[in-house]
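Shown next, in structure tokens, is the structure this report addresses.
Complex shown without one protein chain; remaining protein chains in place.
Chain naming follows the written order as A, B and C, and within any one chain the residues start at number 1.
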Amino acid sequence: MKPPPFEYYAPTSVEEALAHLSEHGYDAKALAGGQSLIPTMNFRLAQPSVLVDLNNISELFFIRPDENGGLRLGAMTRHSQVERSSLISERAPLIYEAMPKIATPQIRSRGTFGGSIAHADPSAELGAISIALGGRLRLQNQTGERWVPANEFFIGMFTTLIEPDELLVEASFPNMPPRTGWALQEVARRPHDFALVGVAAVVTLDNNNLCKKARIVFLSVGDGPVEAHQAAEALIGQTLTPEIIHAAAEMAATADIDPGSDIHASAEYRRSLAGVLTRRALEVAFKRAKGSSKFDK
Amino acid sequence: MRHFFDVSVTVNGTRYERTVEPRLLLSDFLRHDLGLTGTHVSCEHGVCGSCTILFDGQPVRSCLMLAVQANGHEILTVEGLGTSDDLHPLQEAFWEAHSVQCGFCTPGILMTLVPFLEENPNPNEEEIRAAISGNLCRCTGYQHIVDGVKLAAKKMSASL
Amino acid sequence: MTKKYIGKRIKRSEDPRLLTGEALFVDDVEIPGMLHAAFLRSDYAHAYLKSIDISAAQALEGVVAVFTTETMGDDWQPGPPLVSPPPTVEDVIFHSRTQVPLVKDKVRHVGEPIAIVIAENRYIAEDAVDDIVVDLEPLDVVVDIEKAMQPDAPLVHDDLDSNLAAHIKQEKGDYAAIREAADLIIKRRIVIDRGAAAAMENRGVVAQWDAKSQHLTVWDTTQAPIPIRNGLAARLDLSEHQVRVIAPFIGGAFGPKMMMFYPEEMLIPWVSIKLDRPVKWIEDRYENFYATTQERGQVHDAEMALTYDGRILGVSDVFLHDSGAYDPYGLTIPLNTQCHMMGPYDVANYYSESKVVFTNKIITTPVRGAGRPQGIFIVERLLDLAARELGIDPIEIRMRNLIPPDAFPYEHKIIDQAFAPLIFDSGNYKPVLEKAADMIGYDQFVKDEQPRLRAEGRHVGIGIVPFIETTGVGPYEEPG
Partner (left out) sequence: MATGVGTQGQGHFTSFAQIVADQLGVDVRDVILVTGDTSEFHWGTGTFASRGAVVAANAINASAKRVREKILALASKVLEAPEDELELAEGVIRVADIPRISITLGELAILANPLRGAVEPGTEPGLEATAYFGPQYGAIAFGTHAMILDVDPQTMMIEIKRYVAVEDCGTVINPLILEGQIHGGVSLGIGNSYYEKLVFDDNGQLLNASLVDYLIPTAAEVPRIEVGHEETRSPLNPLGSKGVGEAGAIPVPALFAQALENALPEYDLEILEAPLSPNRLFELLREKEREL
């Protein structure tokens, strides 16, 4: 289990990194934390001929507040920084809550926020959460940059909108409106395993406790993060009674997703879990939205 | 065609300069190029935790890093923690609590716990179990390891 | 003798070295000029080997040698059987088919080694493995042990009439007769699946041949250094004094490191002599899943005959045991299963029939438990179902059947894994069962806690299982 040979570059700026990517195109792979790429190379399942190591690019490591009460994270920010950040716990508690569920402490020391998103593993929490929070992602190449909403970023299994000459450099998350609640529910065999099913839910209530906005995003039930649009729509304008929540959860599990089977869980079991977890996530999110004074103005 | 890189790295306080192929894993570099065989290798896909070292003070899987990435950085391995004549308090506690059976996973567990105990000097059982949940042990069932960590926490806070 | 130490909680003398990384494990052995090995392993479970082209691998910079069955010449021989069949039981069928160093004509499981590459380092050796071109003609595959026994199943070993590797019957009393007299028969099909030992340290071998002194030193992650030395000496045509086998600190074993000879265990010393260079092979985790032995796969048709008051009259069981592609370890596992299927109970009538089956899977040999968990699973499951049927408390039905303390030594009239009679030497079972029930707070849990938690919507359950372990088995013949 030793990686095959490759050419190696360790640029110290984004500009330099983009030059290497542009030169080598599809032959090159950007090396972020390496916690998914290196094992894949050790198994020789991935054999990139060029590695562009981003770990020396200091401009990609940051967690910053933005002026609108939101957040900006540099793509190379390590999970271990995120999980210890008070700014994250304050402005993006859903991300904060998810961190201990992401792999193991040692992986989190090295793994990066942007790396996880760009890798686009359908079982990864951060992709689903980025969509649930309405995040945006900044992609850069030698000629310029573009901002992509997280819900448009993922296009398939391990596949995103990132072009071979592009780099994901930053993620940004908007301010969470008042009366917003959040939850992440997962079932995993062991705490740090990829979840059999996971779901992130974010709901916002109006002053009459009616649901104004809802977003429900699954992991591990498709080729990427899967948004439960119909279930979310069914909540709008409703009082979130147990019956309404239950119905929405059922809709999410039956109409919004089409999970697959693997050695750990059949499609039927995944569907069942999706229903249970959506219900639980919505209950928690609803309770938090009602009770949250923290974000009230 | 193989190309090579010069690497200068400080391990356990000693500076080493070597020339490496970029694909050389940090775990292999430590074990075979530097002869620091206390860091063990078991899965090489980042699950078992045997190869855990401290990289600039952070616990990392050395099998998921390239040696070339260590250039200019500081590493601590189990050899830098204590010697059999002068054990680190955590090693002492592991000895007393019978936290070791075959001892293969032990160095990785120790290196995971050193920064953990610095951050959480008085952890409870659940926190300890979460802290080592990225380290597989096939011999102990973990209980005596957890006991060792509790004992170490007690010893270390008493010595402050 | 004063008992100053025996029975005391003495901390371990070996720990300081293990805690500091000073202890020597096989992969820590470094010898100047040492070469490294990697294997080309089959991607197919069952296939004819048509041809191998090693030219590109040989041409790779840093590659020293590539060996195949063909290049091994007369040195290619199947491994010796580790344990022979029991001589004392009548009508035993046993077809000994032992593993081979490298595939000759036919691949029999995924991961079986086809070629060995020796290179400057493991990285290059793995590159060269990728450069070997091998032509395999896939065959129908035998995976499921029940299907393996069907008349039209493909054959793992073409020279046999079926995939039956072994067949052994053991009997005590007269189960068929007592079955007629029983108040209750519990009959079920019970399946136990395969698992891995997965010691944290994978296997490894380092061999150093010293041509001047005509002496071979081998560091091996083995549980059995002396038999390995003897076997190597025999195979390599050396005297036992010319071979030194060292099993240094071993990073967990749990059974599979007792298996011998693994192909690699024979090949690495052979290559070291051939090339007159030290050679190291360290199994990686991926290989560990494909090349290190596994255990537990069995399918049982089991039944228990009881009286209305829950007394076991007899146990009968016919089971298939998955041997994998070869059967070097003989009948050890199925014999252990047979010896544990009556548990700690006073069972007068017993019928057990075991069929060992070849499949296109990795070889099975004992993994911690070694057939025992299967036996206990059978008897305890049947007893639980009987208790439910009869409305008897799970502890009570067990108490009624335990071998009483005055019955020891208690002879079962069957043989154990060492072919010695299965005799329970001593025991006082009731206090142990009572202590366990007491420590877990059985009565209190069932009376108070469980109803309270159930009322809260929680689903909590309690279990209690007594068991025996046959240990310290007796005189063993050396293999080979």
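The criterion applied here is as follows: contacts are C-beta pairs under 8 Å (C-beta built on N, C-alpha and C of every residue); 3 or more make two chains touch, one makes a residue touch a chain.
These numbers were taken from a predicted model, which means no experiment stands behind them.
S.K.: Taking the complete complex into account, tell me which visible chains touch the one left out.
M.R.: A, B, C
S.K.: Identify the residue among B:Leu26, B:Leu66, B:Ala93 or B:Val146 that touches the chain left out of the display.
M.R.: Reading the full complex, the residue touching the unseen chain is B:Val146.
S.K.: Which of these touches the unseen chain: C:Gly21, C:Pro113, C:Pro334 or C:Pro466?
M.R.: C:Pro466
S.K.: Can you name the residues of chain C that touch the chain not displayed here?
M.R.: Interface residues of chain C facing the absent chain: 1-14, 44-46, 109-110, 141-143, 188-196, 198-199, 222-227, 229, 240, 243-255, 257-258, 285-286, 289-290, 294, 296, 340, 344, 359-362, 366, 368-370, 372-373, 376-377, 380-381, 384-385, 394, 409, 416-418, 420-429, 431-433, 435-437, 439-440, 442, 445, 458-476, 478.
S.K.: In the complete complex, the non-displayed chain touches which residues of chain B?
M.R.: Answer for chain B: residues 43, 45, 47-48, 98, 100-104, 125, 128-130, 132-146 touch the chain left out.
S.K.: For chain A, which positions touch the chain that isn't shown here?
M.R.: On the chain A side, contact with the omitted chain comes from 43, 187, 189-194, 196, 263-266, 268-269, 272-273, 276-277.
Operating definition for what follows: only the chains that are shown with their structure count from here on.
S.K.: Which pair, B-C or A-B, has more C-beta contacts?
M.R.: B-C
S.K.: Using mean CA coordinates as chain centres, what's the chain A-chain C distance in Å?
M.R.: From the centre of chain A to the centre of chain C is 43 Å.
S.K.: Compute the distance, rounded to whole Å, between the mean C-alpha positions of chain B and chain C.
M.R.: Each chain reduced to its C-alpha mean, chain B and chain C end up 32 Å apart.
S.K.: In whole angstrom, what separates the CA-based centres of chain A and chain B?
M.R.: Centres of chain A and chain B (C-alpha means) sit 30 Å apart.
S.K.: Can you list every residue of chain A that touches 2 or more other chains, as numbers and ranges?
M.R.: Each of 1-5, 43 in chain A touches at least two other chains.
S.K.: Of all the residues in chain B, which ones touch at least 2 other chains?
M.R.: 2, 21, 23, 44-45
S.K.: Which bits of chain C are touching chain A when the two form their complex?
M.R.: Listed in rising order, the residues of chain C that touch chain A are 122-123, 126-127, 130, 284-286.
S.K.: For the complex, give me every residue of chain A touching chain C.
M.R.: 1-5, 43-44
S.K.: For chain A, which residues are in contact with chain B within the complex?
M.R.: 1-8, 10, 34-35, 38-39, 42-43, 51, 53, 55, 80, 100, 103-107, 109-110, 190-192
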